[in-house]
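The complex appears here minus one protein chain, its other protein chains still in place.
Should a chain be cited, it is by its letter among A, B and C, assigned in written order, with residues numbered from 1 in that chain.
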Amino acid sequence: MRTKLAQIGRRLLQALPSVIGIIVISFLLTRALPGDPAVYFAGAMADKESIEQVRKALGLDRSWVEQFFIYAGNLAKGDMGMSHNTGRPVAEELLTRLPASLELTLTGLGLAILIAVPLGMLAATRPGSWIDHLCRLLVTAGVSLPTFFTGLFLIYIFYYLLGWAPSPLGRLDILYMPPPHATGFYAIDSLLAGDMETFAATLRQLVLPAVTLCLFALAPIARMTRGAMLGALASDYVRTARANGLTRSKILFTYAFRNAALPVLTTLGMVFSFLLGANVLVEKVFSWPGIGSFAIEALVASDYAAVQGFVLSMALLFVAVNLIIDLVLTLIDPRVGLED
Amino acid sequence: MDAQPILRIDNLSVRFRTRNGTVDALKGVSFSVAKGEVLGVVGESGSGKSVTAFTVTGLLDQAGEACAGTINFDGMELTKANEAELRELRGREFSMIFQNPRAALNPIRPVGKQIEDVLIQHAQATRQDAKAKAISMLEKVKIVEPYLRYWSYPFELSGGMCQRVMIAIALACEPRLLIADEPTTGLDVTTQKATMDLIRDLTREQHLSVVLITHDLGMAAAYCDRIVVMQKGEVVETAAVRDLFTAPKHPYTKKLIAASPGPSSKLDDLTAVLDDNTSHQPSMTRTINSGADTGHLLEVVDLVKEFPRRDVEMTGWAWPVKKREAQVFRAVDGISFVLKRGESLGLVGESGCGKSTTSSILTRLMDPTSGDVIFDGANVTSYSAQQFARLPQRMKIQMVFQDPSDSLNPRFTAQDSIAEPLKRLLKMKGSKQIDIKVEELAEKVGLEKALLSRFPHQLSGGQKARVGIARAIAADPLLLILDEPTSALDVSVQAVVLQLLDRLRCELGMSYIFVSHDLNVVRLLCERVIVMNRGRIVEDGLADEVLSNPKDDYTRQLVSAIPHFEPGKL
Amino acid sequence: MKRFLRHLRYVMSENPVTLAAFSLFLLIVIMALLGPAIAPYDPLATDAAKTLKPPGWQHPFGTDHLGRDVFSRVIVATRLDLGIALSAVFLSFFAGSALGCSAGFWGGWTDRIVGRISDTIMAFPLFVLAMGIVAALGNSVENIIYATALINLPFYARVSRAETYVRRNAGYVNAARLCGATDARILVTQLFPNILPPMMVQISLNMGWAILNAAGLSFIGLGVRPPDAEWGIMVAEGATYIVSGEWWLAMFPGAALMAAVFCFNLLGDGLRDLVDPQRRT
Partner (left out) sequence: MHRRDFLKTAGVAAGASVLPFLRFLPAEAAGNKDTLVVIVGDGINSLDLHRNGTNRPSYQVTVNIYDRLVRFGVKKLADGSMSYDSTKIEPEVAESWEVSKDGKSITFKINPKAKFWDGTQVTAHDVKWSFDRAVSLGGFAAVQMKAGSMSKPEQFVAVDDMTFRVDLPTPSKLALPDLAVPVPFIINSKVAKANATKDDPWAAEYLHKTPAGSGPFKIARWDAGQQFVYERNDAWALGKKPELKRVIVREVPSASTRRALIERGDADFYMDVPAKDAKELSEGGKVKVSGAPIDNCLHILGLNVKIKPFDNLKVRQAIAFAVPYKDILSTAAYGRGKPMFGGKEATPSTTEWPQAFPYDTDLAKAKALLAEAGLASGFETTLSYNLGLADWQEPTALLIQEALGKIGIKVTLEKIPGANWRTAALVEKRLPMHLENFGGWLNYPDYYFFWAYKNGHLFNSSNYANDEMETLVDETLHMDVGNPKYAVNIKRMVAIAFQDVPRIPLYQPYLDAAMQPGVGGYASWYHRQLDVRDMKKA
């Protein structure tokens, strides 16, 4: 087990420089944003010297380097500054909004996996057949449309015309109070509280945005599953298994799929960050109080602290997700430990 | 061995549907295997020996189909059986073991579990006692500490040990027929011998019939009762081992026997038997001018090359962790030898003995940790690999690579590959001038002009080897280092290439360093031989001397492990 | 060149889907080249009287909220979108593979530095980085192209590094070293041409992605500068009209967008066969 810990340690060490890189870039990126927060903070009718006075208060007059160290210092203390867009400390804002985005992204991803993996396997076991082509066309169609377009289209059909879906009004219809806070994921919290009514309502709200995201994530997962399965089925060890008379299902699942799962897992890391970016638009369309819609407004309103906080948390999330995937990989695949 | 055959194949034909039309892989193959008999199926690549095995076990991929003939296994007609029936038989009645064992085992599943899968599948064991049975099978194939090895993964075992696991899996349900498809290719000579002895003992003990498929005549001679020789999808001859070797009837068989280098065969014998498609070249008498002291071409003074123990310098995206306990692994541990001008030297040893590392250092593709190489009077190790590239000595040392298909750039035609050294080293400019020189070189290595415009994947193994050689001698080097140039080639092709190499040596007066694991092949070309083991030179002497009575016991073990046919021994 | 054409025809016939993809690609290229010439109306001419007309004879795709003909705008937009896709993708292809190849070939420090750079870029949610760049440098087409190219860089670096690392000690590479070729020359003449096939698939995926990215930027107001016609911005503007019943504003540019991205994705396999020497019989 010792090598596993050393390996995890090294993986963490490896993530450190990119985190530092992210902090620096997010700082520079926001400083390069057009617009001057001092003017915004000074309010609608402020004149020249009241803007200057606010600028000094915010410490924006000092050199960039100095500002960076102040920012890094605050960051260490966990203070990400105040978002003038929503009037609340950024850290608190992110903590309340992150579960919303995560719940949406993970549901979308989960749906995508449930559909794309079997589809990929189906296509791999019958290469070149009409199923293979159909799966490829369907999946490519899914990824060919911008998410905001699919989102609005689904709203128009299922909410506006048919009235099946609930109103795209955020995470929970106004009839229901959000469940007592446990994980921040409404679905899980309502289950924990045993409140099936709210649970059902949460699911109904989740369906449309999750489907929009899922459509977008189908292609990479299905394509990777198909490729990996084809590789595994053509491998020597599958031929040996067939020569030893193992049943088709045993070969397909225990031998071929488990090996194919490794590359699929690595793509999931990338697809997750891909979705995090995509749900920025989906949140705007479904008025989902997630981290994405918060970022858009902050960016458009050049709300420094909010943009920095958002970019940093996204980056840390990405690094964490990749770390988890690497750990899972080391558990499943004994070889990973050695020739990383 | 009673005469009732366990397996009878009658007039079997197999066709493959490929992109450009159908290919007849087998044309009317017939032979049978008696109970308890070890039948050898010998043939070069493309002779259809593996296709036969796959057709028998019903493992042909979709593209192939058995279009004629019957396969009778102990009274049951296999070509008529559907997939379910066949699956019942596989593993229980007949089973197979394959080449390249490490890839043939599931990389992420403990070997013990893989044995259990087969046992449980054929109801030879219940979930509870499957583990015990698996461990006993591991013991049977002489794997030390079986209860520990039960949990290890294929990448943690050596090639030989993986093959033993494969054998354990194949024999777990005590089948009545074992088909071994090139089981020992790619293994070290000593491991090869150990594996084949294990197969012989186990199959005799369970009086199992065996079909051994191989391209190595020596192997077939040492371990089989009867041999079937196949060429281009047809059976050309079937005979008992003794009769086949003493009185081969079919010319192809004769050619094969002659082409496999034995301990006493001469270079000219290889192509002694007249064959229609290889033109007979009068072989030059090889003068050993070791006497005339024309100075040392190459002098190596206690060369050392060290590699870190665990390749800590991750080539992945990892941060270099401090080398805490990384001991150093010495691939080359202080070797020294001298090479006279025009002399050719053999470097022999098993894989991992440091012979390839040495050759890379000599050709300056790799920098040594310490030690000197004085070539043609100049100390070449003093320059870095990059600087050496621009020196005039660069063209004086060239190399022929082991795997011909990997040594040619897939996007270059043969013409471009050969022209490359002319343009770079000899700074030849005019395309007209280059074309003439390329044609001259092609002619010298016996390559038809028409093949020059072809891509590597459109050339055969032999033709690719000739392009590699033509490229190496383009800048007429003084020293040519041959890194197992013929090990990937078929026996008959190897014979022709070896003769070509010998002829070029005499014509161009080059000296060779011939790196190989096969003493018989080295003996043909080189006067002197160096045997290496774990980075050190264990023996240095005249080739015939070393082969007939080796002084060092490691060399003795190496020589005895090479399977070959000895009339007297049977 | 003759050999290439014969090979092209061969790749086409072998896989119907690739044939469809190539012909669709050809159509898109023609539309991009002849766009303004074949458009029935001036894409920028507004007409207050004819705003938001449904598709009919005069205007096959209807008119938008300023009375401009959607059909001619969709055609003219092809040039801009194809331009964005091609330039962004090739910019990141060359930069990415240069970084990736040198990382894979020399290993050691270059490998680690390149690794860190692409890790950092990858750590940013792709879309947010693009938003940041465009917001910071202003929303001109060049900035969109640079932003899209930057965020696609890691994909190419990762693929080319893996492919180069595998081939760095291949026989023909050592043979080239023996001929006195410097590392740089080997990288360019020997290694790079051989890693093209796997990169081709990546290129086709990214082409589709580049257009979607531009569309996304337009949706939040940072995309292409009006009044230029571009599918993304037309879908973005039209999207708000779906609910009020004028579906054709977003539907037709959306369909064109989907067809283009669809075609690029399917192109991948065809491109790989085209470039892969083994497939040449």
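Just so it is clear, contacts are C-beta pairs under 8 Å (C-beta built on N, C-alpha and C of every residue); 3 or more make two chains touch, one makes a residue touch a chain.
All figures in this text were calculated on a predicted structure; none of them were measured in a lab.
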{"item": "Shown chains that the omitted chain touches within the full complex", "value": "A, C"}
{"item": "Residue among A:72, A:114 or A:169 that touches the chain left out of view", "value": "A:169"}
{"item": "Chain not shown: contacting residue from A:25, A:54, A:80 or A:278", "value": "A:54"}
{"item": "Residue of A:29, A:187 or A:285 in touch with the missing chain, whole complex considered", "value": "A:285"}
{"item": "Residue of C:51, C:110 or C:189 touching the missing chain in the full complex", "value": "C:51"}
{"item": "For chain C, the residues touching the chain missing from this view", "value": "44-46, 48, 51, 65-67, 135, 139, 221-222, 225-227, 239-244"}
{"item": "For chain A, the residues touching the chain missing from this view", "value": "34-37, 39-48, 50-51, 53-54, 83-88, 93, 96-97, 152, 155-156, 159-160, 163, 166-171, 173-175, 177-178, 197, 200-201, 284-287, 289, 293-294, 297, 300-303"}
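As a working rule, only the chains that are shown with their structure count from here on.
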{"item": "Which of A-C and B-C has more C-beta contact pairs", "value": "A-C"}
{"item": "Inter-chain centre distance, chain A versus chain B - centres from mean C-alpha coordinates, in Å", "value": "50"}
{"item": "Rounded Å distance, chain A centre to chain C centre (Cα mean)", "value": "23"}
{"item": "Multi-partner residues of chain C (at least 2 other chains)", "value": "116, 119"}
{"item": "Residue numbers of chain B (touch at least two other chains)", "value": "317, 319"}
{"item": "Of chain A, residues touching chain C in the complex", "value": "14-15, 17-19, 21-22, 25, 29-30, 32-34, 133, 136-137, 140-141, 143-149, 152-153, 155-156, 160, 219, 270, 273-274, 276-278, 280-281, 284, 295-296, 299-300, 302, 307, 310-311, 314-315, 318-319"}
{"item": "Complex contact set, residues of chain A against chain B", "value": "6, 10-11, 13-14, 17, 235-237, 239-247, 250, 254-255, 258-259, 262, 332-335, 338-340"}
{"item": "Chain A-touching residues of chain B, taken from the complex the two chains share", "value": "57, 59, 87-92, 95-96, 98, 100, 103-109, 117-118, 121-122, 153, 155-156, 166, 169-170, 310-311, 314, 316-319, 321"}
